[in-house]
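Complex shown without one protein chain; remaining protein chains in place.
A, B and C label the chains in the order they appear, each numbered from 1.
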Amino acid sequence: MHSAMLYGVEDVRLEEVPCPEPGPGEVLVRVAVAPTCGTDLKVWLRGGHARMLVPPTPFGHEFAGEIAALGEGVSGWRSGERVVANNSAPCFDCFYCRRERFSLCENLLFNNGTFAEYLRIPAAIVRHNLLAVPPGLPLELAAMSEPLACVLHGVEEAGVRAGDTVVVMGDGAIGLMLVAVCAVRGAAVILAGGQSARLAVAEQLGAQVTLNYRQAGDPVGRLRALTEGGRGADIVIEATGKPAAWEAAIATARPGATVLLFGGCPRGTAVSVDTENLHYNELTLKGVFHNTPRHVREALALIACRRIAFELLVSDSLPLGKLDEALARMRDRTAIKVAMLPGS
Amino acid sequence: MHSAMLYGVEDVRLEEVPCPEPGPGEVLVRVAVAPTCGTDLKVWLRGGHARMLVPPTPFGHEFAGEIAALGEGVSGWRSGERVVANNSAPCFDCFYCRRERFSLCENLLFNNGTFAEYLRIPAAIVRHNLLAVPPGLPLELAAMSEPLACVLHGVEEAGVRAGDTVVVMGDGAIGLMLVAVCAVRGAAVILAGGQSARLAVAEQLGAQVTLNYRQAGDPVGRLRALTEGGRGADIVIEATGKPAAWEAAIATARPGATVLLFGGCPRGTAVSVDTENLHYNELTLKGVFHNTPRHVREALALIACRRIAFELLVSDSLPLGKLDEALARMRDRTAIKVAMLPGS
Amino acid sequence: MHSAMLYGVEDVRLEEVPCPEPGPGEVLVRVAVAPTCGTDLKVWLRGGHARMLVPPTPFGHEFAGEIAALGEGVSGWRSGERVVANNSAPCFDCFYCRRERFSLCENLLFNNGTFAEYLRIPAAIVRHNLLAVPPGLPLELAAMSEPLACVLHGVEEAGVRAGDTVVVMGDGAIGLMLVAVCAVRGAAVILAGGQSARLAVAEQLGAQVTLNYRQAGDPVGRLRALTEGGRGADIVIEATGKPAAWEAAIATARPGATVLLFGGCPRGTAVSVDTENLHYNELTLKGVFHNTPRHVREALALIACRRIAFELLVSDSLPLGKLDEALARMRDRTAIKVAMLPGS
Partner (left out) sequence: MHSAMLYGVEDVRLEEVPCPEPGPGEVLVRVAVAPTCGTDLKVWLRGGHARMLVPPTPFGHEFAGEIAALGEGVSGWRSGERVVANNSAPCFDCFYCRRERFSLCENLLFNNGTFAEYLRIPAAIVRHNLLAVPPGLPLELAAMSEPLACVLHGVEEAGVRAGDTVVVMGDGAIGLMLVAVCAVRGAAVILAGGQSARLAVAEQLGAQVTLNYRQAGDPVGRLRALTEGGRGADIVIEATGKPAAWEAAIATARPGATVLLFGGCPRGTAVSVDTENLHYNELTLKGVFHNTPRHVREALALIACRRIAFELLVSDSLPLGKLDEALARMRDRTAIKVAMLPGS
């Protein structure tokens, strides 16, 4: 079968490799669609990821498809069934799992390799994070369950309620999902991003106001000016992965706000936090990473209910052979997400 | 001015009364629109309400309008401003308010009389529960803040999440609001109601399945059959005010479910609860009544964000003089809510 | 080895059986102490338990001891280590586990047979619910982790805070633990029970007032009279397993209260609930059953910190051969818990 392997900085190669065989408890899936995401782009630009991907390595982690074969001892599933799987599953046994902090599981094994014709799903994921795609739901949409699960995890931590003024920073696929999820709960969402086409999508997804952070100075001042009495936002969610944006996010928050630091910054970076603002204004700063099985289920359900136009996030489709082009479009910000189609 | 007075069973009369003067801290509002609701109907049919309305009494409790005059010492508001007010405000001082249980406030004074040209808003409501209607939002929609605040209060207690299977019982305006609010959060909502036109509205508001409880026997069995593995619903919300429906609601719940008992039944009635089901299945039964200032704000915000077609609930508009006809339509289930227009 | 087998109503026999061998993933424990509990008594009096125990069956479910042998593949433990294990573990895979409702796990296998010299711990319990006893903590105390975990689970659901007036009904070991746990959090605890010696223990454990439900009429009236303004209790926890006590518990609650229905009543019984009280007074009725791994850990930690005199609950110790006598003392209410000592 064809499979994309990452070798280094901007070096991904489509190779012919043997089709994997599902071992005991495993499932083999034919990948129908594998969307690209901002993290793929980051990894491609950097040539790897300290925690998740050491090259050479199979590449890609979002997908939906059909079950092609079942490993020994797998029950409850049948060949041909339409499925989506998360890229990891917790162990339920480690220090963190025992404290019900599943996204911090010490034994989280990331399953990569969705930019391929077939993908093997490890037993732990089969058991805990493989889901049937509801009838009628396009696989292209179901494939977004993993990133949306991260988003729902974050939004739950932030405690967004109707009427909250939420500032989102970052207009990538993640920022746009955050906009959509907060808006549908009745929050007044303000998005700061870098590109007008994406800001337009944000408005279609429910953003009340959008702002191009590159144009005109003082984005923090402009964002604060958009909030009631200039107090700052009730909730700020950073989704850029830039330390400067983290500091801007904190500066945009009102007293009592929660600031969600959703974007992973480059290793070794730090931000400066004013003690008076944090203490007397009772700020809550929360790092949030990855997802949990409950959020994966909630994500698929939210996609399936079709109240949010997630299709707006998949700006292009390309055959698997054009992965380089897809990543280049991501880099050049001309695509939000590209649906890679291994079958075409 | 003209004002509707309730005298007894199905006896409401439009009378000419002096226009009220706003006292210190009070505000006088010109009522632009005053929707009818199921509680109005109940009170009209029974000729009063033990807790809230002893005839003869001004009638009606939902409205939106414009500020006509300000009492002494009122600041922060100006004449002509478009507003909506809740029908009560907590005292922040009693046993319950001190425990932040504002809907149980011992000093909750209900402000009735919205079926009139002008309405006086007591000082406590001015201070805590009078809200400016955002520009561009039709007053007809803003007027639904009070009942929607009750609904949001209930839904918060129920803890609805994406992917939950929620059964709502009752297809009045309240049941339909519950459907809409749960659906927009990604819940799979099943509605049981009594009339096909309302069930059709529920589907427009996002219900996945609807069921006419009058047709065919065993609604509980049919509802359970619609849930995953026949286990029952994750959350059941009763909005009929009938003891039989309360028992049906409990019987429709899966282990671990929350059953929200939203509809007030006739005084003196009781339901029977099986101890094994409640204890070993860890059911949570929750009575929920009225709203809180926070929910009133959230309700107006949710209406204002226009993600839910609340306009579907206002099936008719009539001049104030046709209040009898409006209530008759409510009784005959040919209207969901009627917008009474004192100005026309 | 010697092991107690339950054969039927008040028919438990000490038999010589082969010592079990630990299979893969399992652990064999030498039982040092196995306390009796109210559920054991109930099962002994009824000759079995529909859900958990069909005779003939090994008997007893609380214990602490030392690891005697490790099955294949067990790591992280060593022979001689002092341990306590819960009597069950969730599967982390079923409908309920996926929703993080571990006490409702569909695959909960109850491990009975602690009234024996040795006990085999199934692999799932080894993995999730086997805990090391901290140095210096008497095994007799550690052995109470399982019931205390149920109690902590319940108290968490009830949301007890400092200053709450909590009424506990039932002065068995469970009721006394509830008293101690609520009192240490600063609640004002009132206990209603049936026997003066137990009520005296409750006072040592922090109950502010105790009441003998058998003496003088109208316990509900007397309990309410003890609460602020006669409003009723902020939280009521029923721990008797009697339908009449359930109804008394509901009647003792103030508006806005949570009533925890902790005691399992006989199958087929029901209680009657007044709709007005439940709805307008916003009561929350919660069934609560069993425990979760997190609560088992919290229970052992709470025992280990020695802030609560749990030793007061173990009124007697007897050699395993005197199990009949121990159960008779439980039945006659002359013992709270009896520590069975298989080694003596």
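What we mean here is this: a contact is a pair of C-beta atoms (placed from the backbone, for glycine too) under 8 Å apart; a residue touches a chain by one contact, two chains touch by 3 or more.
Being a predicted model, the structure only gives us computed values, none of them experimental.
Chemist: For the chain omitted from this view, which of the shown chains does it touch?
Modeler: A, B, C
Chemist: So which of B:H61, B:H128 or B:R307 would be touching the chain we can't see?
Modeler: The missing chain is touched by B:H128.
Chemist: For the chain that's not shown, point to the residue among C:R214, C:R267, C:R307 or C:R331 touching it.
Modeler: Only one of C:R214, C:R267, C:R307 or C:R331 touches the chain omitted from view, namely C:R307.
Chemist: By the contact criterion defined above, which parts of chain A meet the unshown chain? Give residue numbers in ascending order.
Modeler: With respect to the unshown chain, the touching residues of chain A are 51, 95-96, 99, 101, 103-104, 228-229, 231, 234, 243, 246, 255-256, 261-289.
Chemist: For chain C, which residues lie in contact with the unshown chain of the complex?
Modeler: 152, 161-163, 183-188, 206, 208, 297-302, 305, 307
Chemist: On chain B, what residues meet the omitted chain?
Modeler: Residue positions of chain B that touch the missing chain: 92-93, 98-100, 127-128, 293-294, 297.
Going forward, only the chains that are shown with their structure count from here on.
Chemist: So what angle, to the nearest 5 degrees, turns chain A so that its CA atoms land on those of chain B?
Modeler: 180
Chemist: Same or different for chain A and chain C, when you check if over half of the residue numbers at their contact belong to both copies?
Modeler: same
Chemist: Roughly how far is chain A from chain C, going centre to centre by Cα mean, in whole Å?
Modeler: Roughly 43 Å, centre to centre.
Chemist: Residue numbers in chain B touching 2 or more other chains?
Modeler: Where chain B is concerned, no single residue meets two or more other chains.
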